[in-house]
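For reference, the structure is listed below as structure tokens.
Complex shown without one protein chain; remaining protein chains in place.
For chain A:
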Amino acid sequence: MSKTDTTENTSSALVSAPSQGSSVRLTGWLILIVAAAAIASQMRWDWIMDYYPLLWRGLVTTIILVIVTSVLGLLLAIPIGLVQVVGPFWLAWPAKAFCTVIRGTPLLLQLWLLYYGLGSLFPQFPWIRQSELWPILRQAWPYAVLGLTMSYAAYEGEVLRGAFAGVGKDQLDAGRSFGMSERQIFRRIWLPQAVRRAMPTLAGETILQLKATPLVATITVLDVYSAAAQVRQSTYLTYEPLLLISAIYIIISLGILKIFSRFSSSKQVRLAG
């Protein structure tokens, strides 16, 4: 009984404090929107109807790229982070090297090396050209997915390394003292605590991942940015397409934040230092 009371009190206290701030913020947003609408009304937007299918295709590609490469990258990042904490050294060392190299070089360079390097190396081998994978390998998107996945894996591997190391040994000892197996300890204690620690960072990193996707335009993948670039080339309009996709990127970013906040609030938890 008293428990629910306290929770309600705390949550209403938590809600009411920011709501005052948010009404100020709301006014700010309104002013901004009115100003933007005033400027936008002076611009040309009739092209949207013509290029709508192209932009839509690009948008879908961008969203799929972010989701697929973040999920695959995170799955790779877990072992990359873990082996750097628990070893053995012959796994930890390559993982560390991978993170250092990928994080130390521009993503643009990596994409080009994959697409123009690997992509032009493959056709020289007849057995690859004749393999069933060739129709896929001759397209650009596999290299985009590979490049973005590796990038996410390297950054998040480093984030998770810190998160794994940050989970107290006493938490794991408690599992051992009750006879849990090392595998159970990892799955049920270590991993969930590490991921929860890393969650706020991962949200930010995923937004960075979204904003890295326009680079795939340079290897001929049609994402929302390259769709806008095509519009610009054929209509000679400079600002309108760029403003439109800016708005689109903001909306996707907000969506990413929403997804992550749902993840962390579904298990509202505070990890003690």
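Here, a residue touches a chain if its C-beta (ideal position, glycine included) is under 8 Å from a C-beta of that chain, and two chains touch if they have at least 3 such contacts; residues count from 1.
Methods note: contacts and distances are computed from a predicted model.
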item: Listed names "4Fe-4S ferredoxin-type domain-containing protein", "ATP-binding cassette domain-containing protein", "Phosphotransferase family protein" or "ABC transporter permease", with the criterion being the UniProt name of the chain not displayed; value: "ATP-binding cassette domain-containing protein"
item: Among A:Ala40, A:Leu59 or A:Met180, residue touching the chain not depicted; value: A:Met180
item: Among A:Gln139, A:Gln171, A:Thr220 or A:Ser246, residue touching the chain not depicted; value: A:Gln171
item: Chain A residues that touch the omitted chain in the full complex; value: 1-3, 168, 170-171, 173-181, 184, 188-189, 192-193, 196, 267-272
